[in-house]
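With one protein chain withheld, the remaining protein chains of the complex are depicted in position.
As written, the chains take the letters A, B and C, and residue 1 is the first residue of each chain.
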Amino acid sequence: MSRVVVDVVLKPEISDPQGQAVLGALGRLGHSGVRSVRQGKHFVLEVDGDPDEAELRQIAETLLANPVIEDVELHLSTD
Amino acid sequence: MSRVVVDVVLKPEISDPQGQAVLGALGRLGHSGVRSVRQGKHFVLEVDGDPDEAELRQIAETLLANPVIEDVELHLSTD
Amino acid sequence: MSATEGLSDLDTGPGRLANRLDTVDLAASTPDDEQPYAELGLRADEYDRIRGILGRRPTTAELAMYSVMWSEHCSYKSSKVHLRRFGDLPPSDALLVGIGENAGVVDVGDGYAVTFKVESHNHPSYVEPYQGAATGVGGIVRDILTMGARPVAVMDSLRFGRADAPDTARVLPGVVAGVGGYGNCLGLPNIGGELLFDDCYAGNPLVNALCVGVMRHEDVRLAKAEGVGNKAVLFGARTGGDGIGGVSVLASETFDDAADGERGPAKRPAVQVGDPFTEKLLIEACLEIFAADLVTGIQDLGGAGLSCATSELASAGTGGMHVDLDTVPLRDSTLTPAEILMSESQERMCAIVEPAKVDAFLAVCRRWDVLATVIGEVTDGERLTVDWHGERIVDVPPRTVAHEGPVYERPMRRPADLDALQADDPARLPAPSGPDELRAAWLAVVSSPDGADKSWVTEQYDRYVRGNTVQAGPEDAGVVRIDEVTHRGIALALDGNARFARLDPYTGAQLNLAEAYRNVAVSGAVPLAVTNCLNFGSPEEPEVMWQFAEAVRGLADGCRELGLPVTGGNVSLYNQTGDVPINPTPVIGVLGVHADVRRRVPTGWRAAGETVLLLGETRPEFGGSAWASVVHGHLGGRPPALDLPAERALGGLLAALSAAGLVSSAHDLADGGLAQALTESALRYGVGATLTLPGEPFPTLFSESVARAVVTTSDAGAVRAAAERAGVPVTELGTTGGAALTAGELELSLDELRAAWSATLPALFGSPADAVGTVPAGTVPTS
Partner (left out) sequence: MRIGVLTFPGSLDDVDAARAIRLAGGEPVPLWHGDHDLKDVDAVVLPGGFSYGDYLRAGAIAARSPLMRDVVAAAGGGLPVLGICNGFQVLCEAGLLPGALTRNSHLHFRNRDQGLLVERADTAWTSAYTTGQTIVVPVKNGEGRYVAAPADLDRIEGEGRVVVRYTGGNPNGSSRDIAGVTSADGRVVGLMPHPEHAVEALTGPSTDGLGFFTSVLSAMVTS
């Protein structure tokens, strides 16, 4: 059994209203040292046996993200 | 400048319909090797200077996550 | 200096061939530099015209401005000659602001004015369904806001490929979530729309959004820059690299021989991410700014961004304006000046403010957390000038950019297949006879994706917010109260039967007008004004151009006959997959007025024992009908005969019946004919009816003859008398009551009808798992 983490983040050039909202709140709460915040999605998949990286990448890029506006990062680890 | 990643995941006892929906879709698409999927949030913060871990943990636990239902994981890295 | 060198000056990063900006002076001294006008979509003669206007080659920034502003989308170069027909309609007393502004404005009485418009966001919704649809709503809301009005409601008219096609399962849920996500988060009730399916939209869904706003007469604002010395204030979101895909040709052009691969051209997304929260703040800030009388002119930033807003403001005003581009707040500091001018970043507006009022203006923006920056001012003379890093990069006569672009009389040709199509009369199709066949056809029509219950979609929209929604889907028209004391209100309907338009675009456009008119009329409102969104294929295709011209001619003639002005609209061309254009799809919106919304007439039956009456005349008409399409997959023959005088008579009668409180329900007959209408009225509150069908059951149930409605009343005599006076034929159909629709041996229980009608969309799109991937990591307003 392995554990695969997929982080989906907006491409850097795409605006991120969610991250903006968090940044604004941090400023109002006095955490002025935070320069920027980007918000994305975090998926944790549990996979039978060894992960097939190509298949997982395809899943990540077609189902979990829209490559038009999002990038994915894959982290594999086998327990 | 440092980069802090905060992953927010639902506590295991809270059901995760988004993760379940992904799992269902994967099954229909023939990716039968995936056993479970949980969906959370992924924040990337850029912080001036060295990160103050205590402050960041407080931000993560009181603002970025709702401790009633969510857990957080913090990853610090300095560029 | 080579061509590439001239353009590379845009970029200041490493690996550049030169580090000089393409300024007006440089353009004058390098007249022969080649420019990538063709890649930007300009024809050689258009490029020559620009050179003629400027007396030199355009700078890179100017070229970018002209190329977007002279695009089909912004310049209406193919459609303009036809749209003039709308402007030629006889003047209407109700029209306060006509075509040419962001949206038309009509007088709805008691000092109130209403502005409404429909706009398309078709292509972006195919590429990124959620954000494409969301930003479509955002754009039309800003158009309404720009007029000085508070936006009060939205509608959405949606068309997708076959309901069971895999790609529809990708596109539809995302579009619906996007329309809902943006509108709900703005606090605008969704009061109606359309949801239709046809193979012709498979690679080209249509997402048309309407917004309506209300203001007092004296609050109308216009998009013009007047008063030398007045400031131009850009406010709202920061400017990023959104939606400038085409223009990055200008940046990429420099990298032709960057084979060393040092760095590629900036990748600029063609899709924008909406931020409805910022738009909500923009709305509240604008309304406060209007109330305090702090602006002399205002324009939203939509397609072509700052290029469009500045050139339109200047062009509509006295002509002179200067902008210092360095002051524009950026989200992405690597943007080139041309890209800043082109960016389609959402949630931005530009206002012209007297110097003495600038501080007050900025204070309102601060209170609402809205970023606002003075970026320029109104100047003497008739030039729009833009500086960057202290150098002049744009110096143009703004009218030539905004209002005097190319205009084409494109060749037109009646489609070669139209005769054959019209000759393929549905009379040849086997018609159902006997109770079993009729019941099967009935169930097939009401359970087809077009006929089925739309609540899978409408439940994702907030219909209640603001507390003034008197009617929303599935009623024929959305009805909104605009005054809580006088009970004055408005009604709106959107309709666009593309099958009729395919068979005959001239008549089809009029039939759509007639249907929207009728939908407003059955609610008891008096129809007042028209908007439209014309979705067609490529104008370079003579057959498409003919369809377009015919539809416009039809709509204009129909409006003339009904005495209604066209207050504005939108044209969306190039809707095609490969060489195959969509069916011509003119979507028509009609606005009506209720003197007292408490008199509005709903579609559903609530009480037993009322008389069911059919108003209007039924002829056997099946060309383009739902029955032919659903049961036989057939499209052919002629659409139903248009009868605008009969629509007028019916509309007048319905308004009178509503005012007199004589009818308890009214439902117009359209797609699916009487069978569809009866089903919807009965299922609304679970009240059936016992009916006697006049004449042949098949045409009675499924014909789509125009100018008809079903009403229920407890005073049939009075309704008959009123109908006679109005010259509207009346047929008694039966009495409400029971748990079935029964006509002799033909009996459909409400349970089986409900099961058939309501199961279709949930079965296609319903399980939560289908929602996966429809909402990207960006904005996910959810509560």
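For the reader, a short list of remarks on this structure follows.
Here, a contact is a pair of C-beta atoms (placed from the backbone, for glycine too) under 8 Å apart; a residue touches a chain by one contact, two chains touch by 3 or more.
In this text, all values refer to a predicted model and were calculated from it rather than measured experimentally.
In the whole complex the chain that is left out makes contact with A, B, C. Within the set C:119, C:275 or C:704, the residue that contacts the chain not displayed is C:275. Residue-wise, the contact with the chain that is not shown comes from C:465, picked out of C:169, C:374, C:465 or C:641. Of C:84, C:389, C:598 or C:619, it is C:598 that touches the chain left out of the display. Against the chain not shown here, chain A presents residues 17-18, 20-22, 24-25, 28-29, 39. Contact between chain C and the absent chain runs through residues 177, 180-181, 184-187, 275-278, 280-281, 368-369, 455, 458-470, 481, 484, 597-598, 768, 771, 779-783. Although one chain is not displayed, its contacts with chain B can still be listed: residues 10-11, 13-15, 17-18, 21, 63-64, 66, 68-69.
The definition used in the following text is that only the chains that are shown with their structure count from here on.
Averaged C-alpha coordinates put the centre of chain A at 9 Å from the centre of chain B.
With centres taken as mean Cα positions, chain C sits 39 Å from chain B. Averaged C-alpha coordinates put the centre of chain A at 34 Å from the centre of chain C. The multi-chain contact residues of chain A, meaning those touching 2 or more other chains, are 8-9, 39-41, 63-64.
Across the assembly, chain C contributes 772-773 as residues in contact with two or more other chains.
Those residues of chain C whose C-beta lies close enough to touch chain A in the complex are 127-128, 131, 237-238, 240-242, 266-275, 277-278, 331-332, 345-346, 369, 772-773, 776-780.
Per the touch definition, chain A reaches chain C in the complex via residues 8-11, 13-18, 20-21, 24, 39-41, 63-66, 68-70.
Against chain B, the residues of chain A that register as touching in their complex are 1, 7-9, 19, 22, 25-26, 29, 31, 33-49, 52, 55, 59, 63-64.
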